[in-house]
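Of the protein chains in this complex, all but one are displayed in their positions.
After this line comes subunit A, so read on.
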Amino acid sequence: MSDEDDEEEDARRMRNLNLDEAFEPVTSPVMRLKRAWVRERLAPEMMTREDALVEAVKTAVEAQERALTRRAETRAERGGGAEDASEKLMDNVMWVEVNRIKYLLREYARTRLRKIEAHAFYFLRTEEGQERLSERLSEAEQKYVRKYAIAVSEHYENVLKELPDGYRDAVKEFATKFATDEEEGSAMISKPKTDSFVFFRFREDVVNFVTGEDDDGNTDSVDLKRGAILLAKYSMFKDLLHTDPPKAELV
């Protein structure tokens, strides 16, 4: 009796931890895009753009919009009836869904653009940034970064020309013969803070995950349980976000 109770308790606990697909349907591209958006929003650095997902969702939404418009026209021609009343009801629901999905698409684009704008000079002027630019941003986003950086530089030129010599550059903190090239080149470039703290939730047990290594070569490792929530530096567990299926997620 108590074993059955324990099992039921465990099953309920698992369901409530919302790691099971039954609780929230995640098979469709829209749900996967929603998860991508949440991840993008919470991560301090750019994630790889989910081009395939976005295209699939856009195509599906456009097709649905056309179908709904056609149905409305057919209904207008038919002139009404009981069948039409329930069809109209469901069409309202479908329009709500279309609006939700369009909001999601726009939010995803907005989140990415916000991060791109914050780190525009990082992407263009540092080596690491340039790698990220080609790996994780789409063609359109790369063009946007370049144009944005040009626009901001021009704006700064207009504003900063009133300041004394040495303080007029958009990215150099100050030009002095004592500063090294590296310091001069990147002092004011805003880089993504991969050491910032985020909440991780683990979708699978991971045994002996190495968290750090000290100077003597000793490694710290930790056992991670499914469902555990940790507040940690993004850099510590970020590799687990990209496994397929992901072993960790940001909450």
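By definition in this document, a residue touches a chain if its C-beta (ideal position, glycine included) is under 8 Å from a C-beta of that chain, and two chains touch if they have at least 3 such contacts; residues count from 1.
The definition used in the following text is that contacts and distances are computed from a predicted model.
You can't see one chain of this complex, but its UniProt record names it "DNA replication complex GINS protein PSF2, putative", from the set "Rad1/Rec1/Rad17", "DNA replication complex GINS protein PSF2, putative", "V-type proton ATPase subunit" or "glycerophosphodiester phosphodiesterase".
Across A:Glu55, A:Glu135, A:Asp220 or A:Asp239, the single residue that touches the chain missing here is A:Asp220. One of A:Arg41, A:Arg75 or A:Arg168 touches the chain omitted from the figure, and that residue is A:Arg41.
The set of subunit A residues touching the chain not shown comprises 12-13, 16-18, 22-25, 27-28, 30-31, 34, 38, 41-42, 57, 60-61, 64, 85-87, 89-90, 92-94, 96-98, 100-101, 103, 193, 195-199, 201, 211-212, 220, 227-233, 236, 251.
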